[in-house]
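Only a single protein chain was left out; the remaining protein chains are all shown in position.
The block that comes next holds chain A.
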Amino acid sequence: MMLSKGLKRKREEEEVEEEKEALAVDTWWLDPGHPAVAQAPPAVASSSLFDLSVLKLHHSLRQSEPDLRHLVLVVNTLRRIQASMAPTAALPPVPSPPAAPGVADSLLASSDAALSASMASLLEDLSHIEGLSQAPQPLADEGPPGRPIGGAPPSLGTLDLLGPATSCLLDDGLEGLFEDIDTSMYDSELWAPDSEGLKPVPEDGSGKAEAPELDEAELDYLMDVLVGTQALERPSGPGR
């Protein structure tokens, strides 16, 4: 147990160090000697994959105009990983490595409470950061809802921010033109870190929460939460 936890922490430290850079090909999980190696990534790999996917999501969102396909694929993959990391077993079967089924199972069992709690807070944090609507959104239809909480999946809300302003005059006239403009983009610090002074213009009245500033400290905190080295405290959210 201790050994596997230590192993896990070590990998995630590596990933935290490299952050958003293109990671060198990290082949630890391809090491045939590693007990967790299998055709499908086992539960141990999932948390690293989760971190990686979250990083990719953030990186994608930081683009001035995100590649929608890339974003959607990362989000869907993140959902899969989240679903598989949930403590309940009613999930799309992730085939356990035949060599070490015990390792995967014991990890799942032991990381139950800690993992789900950290997941819960992470998702809350992410939903604040992404400026989601406060109303909890149902999880997407496909895949069993494995997460114990009903909070809005962090990634889903980000897509709403992508409802872009359209300069297309073919849409429904002038009103449609203004209706479609989603100026919350300018408020979200992910897009323009310097635009702290902008007030949001509610374009369709859905009343999205404004995104608090996401600076390096926040990101570091996020990573700490993921790594689990920090107590599960909410940030003194500067939400407006």
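We take it that a residue touches a chain if its C-beta (ideal position, glycine included) is under 8 Å from a C-beta of that chain, and two chains touch if they have at least 3 such contacts; residues count from 1.
By definition in this document, contacts and distances are computed from a predicted model.
The complex appears with one chain absent; UniProt names that chain "Serine/threonine-protein phosphatase 2A 55 kDa regulatory subunit B" among the candidates "Pyridoxal kinase", "DNA-directed RNA polymerases i and iii subunit rpac2", "Serine/threonine-protein phosphatase 2A 55 kDa regulatory subunit B" or "Solute carrier family 16 member 7".
What chain A contributes to its contact with the hidden chain is residues 22-23, 25-27, 29-30, 39-41, 45-46, 49, 52, 56, 64-65, 67-70, 72-73, 75-77, 80-81, 84, 92, 95, 132, 137, 140, 142, 156-157, 159-170, 181, 185, 192.
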